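Heads up, one of the protein chains got dropped from this complex, but the rest are sitting where they should.
Right after this comes subunit A.
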Amino acid sequence: MPENGIGAPVRRREDKRFLTGKGRYTDDINRPGQLYAYFLRSPVAHAKVTRVETAQAEAAPGVVAVFTGQDMAADNVGSLPCGWTVTDRHGEPHKAPPHYPLVRDKVRYVGDHVAMVVAESYAQARDAADLIEVDYDELPAVVDTKEAMSGTQIHDEAPSNLCFDWELGDKDAVEQAMSQAANVVELDLINNRLIPNAMEPRAAIGDYDSGTDSYTVYSTSQNPHLLRLILCAFVLNLPESRVRVIAPDVGGGFGSKIYAYAEETCCTWAAKKVGRPVKWTAERGEAFVSDAHGRDHVTNVKLAVDQEGKFLALKVDTTANVGAYLSSFSTCVPTYLYATLLAGQYATPAIYANVKAVFTSTAPVDAYRGAGRPEATYLIERVVEVAARQLGMDPAELRRKNFIKPDQFPYQTPVALTYDIGNYEASLDKALEMIDYKGFPARKAEAETRGKLRGIGLSAYIEACGIAPSAVVGALGAGVGLWESAQVRFNATGTVSVMTGAHSHGQGHETSFAQLVSEKLGIPYENVEIVHGDTGAIPMGMGTYGSRSLAVGGSAIVRACDKIVEKGRKIAAHLLEASVDDVEFKDGQFTVVGTDRSKSMGEVAFTAYVPHNYPEGVEPGLDETAFYDPLNFTYPAGVHIAEIEVDPDTGITQIVDWVAVDDFGRVLNPMIVEGQVHGGIAQGVGQALLENCVYDKESGQLVTGSYMDYTMPRADDLPSFRVGMTVTECTHNPLGVKGCGEAGAIAAPPALINAITDAIGEEIDMPATAEKVWRVCQARFAQAAE
């Protein structure tokens, strides 16, 4: 392994700019003559808009223009599309009501976009927005997921607020197994609604050049080409060739920056209308009301188990809240990224899921770190834990008994996926050993002497990453292909520029992808530069989400490197006066087999650009592009164990130990991978203990709309984590990698809730806040005293 090659914990090259204040985020960019946009947002959850009067605002100091939905309608601006059509269980497509960037007749959530003010300064735009008069004919709000279908209808197109009623699996087989099973364990679960909260608020600049009739859009995007595609093909009706989207340094995404939003659409459109660049940066309060939220499921789950503890069948009924409109990928999250994962790590023979997606008068809901897979894992790992308690079995052993065994791979689940490889017992054993599972009863007894309730909780998760085989997702309704691209370009002097369609917003691609290319081409790490995030500089790419960057984008880089080597062999063979078949490539040298005659990669690259002595029929230059379409999903899996202590007098849960053992396949940079695990666990702990998005049921107002109200995990809420690894290499991509970005957020919530319920002896919904836990403890004390 070269010093900076695959497997080395190389320190990140992007850090220097971030640590010295030289990062370049969208809000750090200013264009000459730039104006500022402010969006007037709906103060009510659900209303007909009967009048919008903008004259006074238009006359206010500094104001250049005020736009409403009618102005966009007059320009034939389209609706923000949903990129995945789910077909319901009656064969009908989901209901996809229009989602206009600025509303035309109705507002449907607090924060919906009523008008856009463009002014010389942000303060002027904001002040002028106060002068816009809007008449709202208010309608009842619908915020509760469970009650949405009986609430006031939000869209004409969607009776009973039903977006789709979808199913997967063999219902008859499941019902038959349930009716004959010795035990059926049942749980009602809420997967609480979350607000992603990347630390950089969303921002956009639209810049129109009338000289070339072209646009440059700066945006906090995880996938600049996808944003360009949506803006051009669906909303603004522009040729893609005339629109360049730049996603510079992006301060975290976690899913929330995948989507095409109203604001960047409006800034792009308005830039031509006013003839000057238009910039918008979200205030945090705007991010809370208008970023796509995550999760928000209400679920009933039943697990049938035989007398020996073998799982026979799993039945899941879920209502999923999609919010007021369909965000870009909202529909695939509670379906194909959720129900397809319901086998988990277990050989359950029959599984059936019914999912109803409902519209509510709340912000749109879409993928948030994990996206469907945390919801699936939560219900599986909770019901398995409860089953172990009801059957009086050790929860680790019940899991072991039902694991898919290493010799069963490839394993076809009853819910469509084929797992290629895994070794779940290996992760379980390592995690049990790391946490000293056998020593837990003694630790619990010791905690009791201090008045503390100690609990332990396991979570054996699986996820489907490497998103995704295009033909498979296409057959399921996706409107895009989910391949990735890479261009590897040698410069004449031997340095390499790698253009990747993946986008880094914290993942460290500039480092890890350079490690990969350094090893593949046998050239110094320092000589490799990674270019991403600019549709003007990279081949069309699909961006970063679903832990796909290395498995799909990295595989594309490998394929492009292979092409470089293949061409290099022809050039080297010519220079070495040997047959191409006799030239082998290793560690940066092309060598005639069995001799010491060789040419370096650098010499070959120079020859390709200065082809004075060159093979006939070979093109000059050394610059290759590859597109990689994965053959299957990848299946990272692992076991997390949380050990906690509850103080029954305060309800505070202290995490005393956390062990994470993950199988991500081959690991490229272990330092970065561990960092991803830590961050994922923190978000999972946030969901389980602290975070909760709350809308007021009557008014539809977002109650948790600031950092004073929405509890972000802070340093003193979290412990340090112990991370272990096991490895089974992915069988179908050239790197053997699986992906690591979402694992922690998927694994953590059930581990923690299993630990807390173990400690307090009662079921509790997320977030298990100190108040909720305290109430349970007090009720139990009162009961014991009676």
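Everything below uses one rule, namely that a residue touches a chain if its C-beta (ideal position, glycine included) is under 8 Å from a C-beta of that chain, and two chains touch if they have at least 3 such contacts; residues count from 1.
Going forward, contacts and distances are computed from a predicted model.
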For the chain not present in this complex, what protein name does its UniProt entry give, out of "ABC transporter permease", "(2Fe-2S)-binding protein", "Ferredoxin" or "Gas vesicle protein A"? "(2Fe-2S)-binding protein"
Which of A:411, A:721 or A:774 touches the chain that is not shown? A:721
Of A:198, A:247 or A:467, which sits in contact with the chain we cannot see? A:198
Touching the left-out chain: which of A:109, A:164 or A:254? A:254
Among A:21, A:594 or A:617, which residue is in contact with the omitted chain in the full complex? A:21
For subunit A, which residues reach the chain that was dropped from this view? 11-12, 14-25, 27-28, 197-201, 249-252, 254, 283-285, 505-508, 671-672, 674-675, 678-683, 706-708, 712-716, 718, 720-721, 744
